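Just one protein chain is left out here, and the rest sit where they should.
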Amino acid sequence: MINKKLRFGLPKGSLQDATIEKMAKAGFNISVSSRSYVPYVDDDELEIRLIRAQEISRYVEHGYLDCGITGYDWIQENGSKVHEVGEFLFSKVSRRPARWVLCVPEDSPVKSVKDLQGKRIATEVVNLTKKYLKKNGVQAEVEFSWGATEVKAHELVDAIVEVTETGSSLKANKLRIVDELLSSTPRLIANHASWSDAWKRKKIETMAMLLKGAMEAETKVGLKMNIAEKNLASLLKSLPALRNPTISNLSLKGWVAVETIIDEHVVRELIPQLKAAGAEGIIEYPLNKVVY
Amino acid sequence: MINKKLRFGLPKGSLQDATIEKMAKAGFNISVSSRSYVPYVDDDELEIRLIRAQEISRYVEHGYLDCGITGYDWIQENGSKVHEVGEFLFSKVSRRPARWVLCVPEDSPVKSVKDLQGKRIATEVVNLTKKYLKKNGVQAEVEFSWGATEVKAHELVDAIVEVTETGSSLKANKLRIVDELLSSTPRLIANHASWSDAWKRKKIETMAMLLKGAMEAETKVGLKMNIAEKNLASLLKSLPALRNPTISNLSLKGWVAVETIIDEHVVRELIPQLKAAGAEGIIEYPLNKVVY
Amino acid sequence: MINKKLRFGLPKGSLQDATIEKMAKAGFNISVSSRSYVPYVDDDELEIRLIRAQEISRYVEHGYLDCGITGYDWIQENGSKVHEVGEFLFSKVSRRPARWVLCVPEDSPVKSVKDLQGKRIATEVVNLTKKYLKKNGVQAEVEFSWGATEVKAHELVDAIVEVTETGSSLKANKLRIVDELLSSTPRLIANHASWSDAWKRKKIETMAMLLKGAMEAETKVGLKMNIAEKNLASLLKSLPALRNPTISNLSLKGWVAVETIIDEHVVRELIPQLKAAGAEGIIEYPLNKVVY
Amino acid sequence: MINKKLRFGLPKGSLQDATIEKMAKAGFNISVSSRSYVPYVDDDELEIRLIRAQEISRYVEHGYLDCGITGYDWIQENGSKVHEVGEFLFSKVSRRPARWVLCVPEDSPVKSVKDLQGKRIATEVVNLTKKYLKKNGVQAEVEFSWGATEVKAHELVDAIVEVTETGSSLKANKLRIVDELLSSTPRLIANHASWSDAWKRKKIETMAMLLKGAMEAETKVGLKMNIAEKNLASLLKSLPALRNPTISNLSLKGWVAVETIIDEHVVRELIPQLKAAGAEGIIEYPLNKVVY
Amino acid sequence: MINKKLRFGLPKGSLQDATIEKMAKAGFNISVSSRSYVPYVDDDELEIRLIRAQEISRYVEHGYLDCGITGYDWIQENGSKVHEVGEFLFSKVSRRPARWVLCVPEDSPVKSVKDLQGKRIATEVVNLTKKYLKKNGVQAEVEFSWGATEVKAHELVDAIVEVTETGSSLKANKLRIVDELLSSTPRLIANHASWSDAWKRKKIETMAMLLKGAMEAETKVGLKMNIAEKNLASLLKSLPALRNPTISNLSLKGWVAVETIIDEHVVRELIPQLKAAGAEGIIEYPLNKVVY
Partner (left out) sequence: MINKKLRFGLPKGSLQDATIEKMAKAGFNISVSSRSYVPYVDDDELEIRLIRAQEISRYVEHGYLDCGITGYDWIQENGSKVHEVGEFLFSKVSRRPARWVLCVPEDSPVKSVKDLQGKRIATEVVNLTKKYLKKNGVQAEVEFSWGATEVKAHELVDAIVEVTETGSSLKANKLRIVDELLSSTPRLIANHASWSDAWKRKKIETMAMLLKGAMEAETKVGLKMNIAEKNLASLLKSLPALRNPTISNLSLKGWVAVETIIDEHVVRELIPQLKAAGAEGIIEYPLNKVVY
């Protein structure tokens, strides 16, 4: 088992810092040196490579990487044949998946994909777009966009296929969504051969569990409060969000401590209700990992 | 209720990142795009506007904003007629309010405001300063300072009215405080009409509770320790800071777990005392929200 | 006791932000102004000075500072006669001490320090290097390096003595480690006279306890889970890492909550075992301080 | 004459670097230290002060500064009684003066200033705007804008008064110009008493000449070419832009060298005409100063 | 002619500032606003668009742009059918064209393109690479590289096709050049229809002349010196680099002034020779434009 290594690809670039932070929460501390393209990680069984998200699935498929994290969109765009180990949660801010959408200027006459017959479309996901047009029986020119795609819709092409989470950048660019091609979330993928290797599979599965626990923890919080025992039943009944709380006895007679793990975005609606139900000393605390 | 919106003003500029972080802790995730002046927030009932702290009270008064967060100083400077919903805690670092003070160079002959008769004063808060001079029966020229006010006291004017928390910037500029005009803390304010609207008032009150909970949490921590039951009474008696702890039974006979929420800056004095009183395994953990 | 002050030196420069963050976790909030070289701290009994790590031990020895935090390496390099109050933990990422090592280019003929007879060595720690050569009976020229030492090994000198944690920067520079001169961790040191002063010593000891608690907390986490009472014994037996957990009764009959403080880097191996042993609802949460 | 000093105010902030560069071209080298608010200048008869452009005319009027460079707009806004020594050229890029204009959203019903009766206007130039409204017999509320004025026109107020050169920022913000209040260029102004002092006036006049020479040089270039003597007359006749060229004899018989100083933006139309007229070896070179 | 516009594409990104500077030297002042994607230019007959160099030829071909500046490499990669108006000079630093080269790690067994049969190659110029392989009768997989191509050669693929000027980045990455595919310089290209339009063609030709003059001027300097008439002939004879100098008579009898325009990189060899030949008061001055 000595010298066994798992080669793990992480997305380089805009997502890099967030990913390294998530890896740290999962228990794997990575430090990137500007002078070396091989980052340090405090696990002798791991070798980290930072590779553009667009390319990770390709290098997992080819076997250069045993596994990696990338988006469902790029696995599809590349048509990569890989084993999908797990899906991770959406971004914390929007709580929505990334969506690749067909867009036109707000005042464009284009109302549906059918109106794009014979037109030109710019996008970073050329293959996804061609497949989508074919499915819709539309013939149009699809050209690869090297960047600033949103600006192109107004002058250079008739439509674009672009990625968005909240839609606010599209709105700021005066673009209208015509259709959605694909909804994408981050995935942990593995090379098929690596997945067949018992040691590697075990390692990948453990990392999947820890990463899932770390990502889960980003959108969850711990909630703790005290309540009189007599009010407990009605509290739990009226608030299904508090499923499976840990209830512990307090030394103060007739009072219990209620503790639960809960979606962070629910808390803002829950706290007023908890107070109304008689809860006291409510505190919310952050989590590093949640493993059910 | 559908389409009901609360328009909420947050301070733009140097306080912006800290405010957005506080809003996130309160449960409202905001993302600011450089391409749009309307930030995204993950609550359909909210519309966020980022406006200079100096101007928020004005736009709340005019009704353009339903409510907003700004300093007591700028409400006074603008003379805005608004409903004050709540006051928030002081800054974490200094644990002191912002103070607008009358300053002169260390070696200035000016000893009191009376010595400023016929002189010139530079400040960003022209109205506050004029009112202060009037109250003191002093006639002096007050001019609006576009910035770098501290430097002006040495050459351009006879005195300045400037804001300070710790006084260290004044000391570094060799300035002496002559008098204090106003002590200011952040406030949540509402337009009077909005406050009369039941739906808006409910929404504002909920947000006030959550924001207060989040800000409270910044200066508080959770403290947890184990102690032999026989030492518990004397521990609690000698340490009034530990008011209302949650005491839970441990499976280990004769021992209890004591948990409490406490001002962070007290901990540094408390921990040595706790150890002396027989506490073991003391841990301090961070909080996101504290709602009593 | 009034006006008693402890003058405390913290390392300026690359470690500055991390140190100020640690001080804040220990309960001492510091704010550095670009206009003043005396930082503000929210404790009237403290005076903070930011000084290069290389010089702190010198100014503690001379009595200008009562105490300070610096590395063991620079205490040795300066030959400072100071009282060592405590040693702190290694860096979070590598969990290894800083090591000063003798390095040569990968393809250098130098295999041991003996091969450096009559050669030239560049380093920032001239005294340590000279002492090391003397101990090994080697005569070589040692010159002070003003920076970029790693590059010099290839062209300007025959060997270098440089500091490393993970060795990855050396590897990226194609350097080979020949020997290790010194392993160094951060230390809290005090001036001998200050240490004899009862008030100062008490203050230093309290700060040492709080700082140690804060640094300890950086490499530890809280772990909490529920388990059926019948599985508890076997869980605890099979997992010695869970030493001294706090076990509290749940209101749900037959179930207990197990809570413990544990090294963060152990968690990644522990969680799969906990799940296998029947634990449910495992959460990991961050800590600010851990004081045993 | 010994120890005589002229106190000269230069605009701080966004125009600072450009102004210091212009001063250098005029022959006065200034270096600004972050640690001192008094910049170094290599002329013992000068004392430089960097002050916000908005405030310079005020401090010249009060006599704190002998003279300074600021915009005509801020002299008017402040109503400063100062001696205007000279006017400088427009910005190089747009070759247009700064214009303060009344703007509304593109789709606003406001067509003229008359439509603003009873409305609210935000601006940095409150006095100019009030005077303008009065002249037009319009009563409207004018409020000081602390920044980001262009965004306010869409939501917070009915109109803004903002400064523009090329209009492209207004266009990008979907604003329409309703009227122009003031056209402004940079001015060198002097305190009336300083202007009456013979030594100071002489010094100011010399600096005015050198600064004018340096600014002039930014929009001019040197142009040099060879031409057969027989073609010279028709060249000069057809190209009035080439007024007063320096014509020197070449050793090559029948050929002369023509050299002139010319507006840079004319060159792009002139060069094709020069080639057509028989000029050869045309070169354009940069200038530091032009004094007629 | 009123309202006639020429739509001109300039490369966005890393070359943007240099290009805008060159345009300014050519006489066209452009200012880019972060709030607008249409830059301001001080010529009413021009409309500037900033577009990635990789895409310019495509949008010129489609007619969206009348003309633009891009590299020969991207015209070829895109296979764009455009009119090539002119070629510009190489970069000032290296005085060499950009070269797309086939590279492998220094210690790779690959010695010629033939050795790549059945291998994988990463590159940004997929079409150029495929054409090159076909010409050489080699079948290999070519994949689009999203960046950091140089690093890939060591681990992810068998070879890369990358661009280089001086080769020093390849050397730093321990890569060996196997073959050169294409040598590329900047070109001014025009849409065929625009080129047929008399007004547009005239405008394009004028701009080509001015841009060429400006770029030429970057690698040339003016050189001026005095010499005794008797030494002139031998000076000119022995120094062919001084072709076509302008020789003017000085008022000092027997002396002439010699002035010429010359490649800047020649000056460093020329000046010692000039001094040896009796030249005095040699000065070199910068140029904005050179039009022969």
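Worth a mention:
We call the chains A, B, C, D and E, going by the order they appear; numbering starts again at 1 in every chain.
Keep in mind that, in the parts below, a contact is a pair of C-beta atoms (placed from the backbone, for glycine too) under 8 Å apart; a residue touches a chain by one contact, two chains touch by 3 or more.
Remember, it's a predicted structure, so these values are computed and weren't measured experimentally.
Partners of the chain left out, restricted to shown chains and counted across the full complex, are C, D, E. Here the missing chain is touched by one residue of E:Ser57, E:Asn173, E:Asn191 or E:Thr260, and it is E:Asn173.
The residue from D:Ser112, D:Asn127, D:Ser196 or D:Asn249 that touches the chain not shown here is D:Asn249. Touching the omitted chain from chain E are residues 92-95, 166, 168-169, 171-173, 221, 226, 248-252, 257, 264-265, 267-268, 271-272, 275, 280-286. Touch with the hidden chain on the side of chain C covers residues 12-13, 37, 49, 51-52, 54-55, 58-59, 62, 64, 120, 143, 145-148, 151, 155-156. Interface with the hidden chain, as seen from chain D, comprises residues 26-31, 33, 35-36, 38-40, 42-43, 206, 209-210, 213, 217, 222, 244, 246-249, 256, 261, 285-292.
What we mean here is this: only the chains that are shown with their structure count from here on.
Steps from chain C to chain E, minimised over paths through touching chains, total 2. In summary, the chains found to touch both chain A and chain B are C.
After Cα superposition, the angle needed to carry chain B onto chain D is 180 degrees, rounded to a multiple of 5. The set of chain B residues touching two or more other chains comprises 248-249, 285-286. Looking at which chains touch one another, you get A-B, A-C, A-E, B-C, B-D, D-E.
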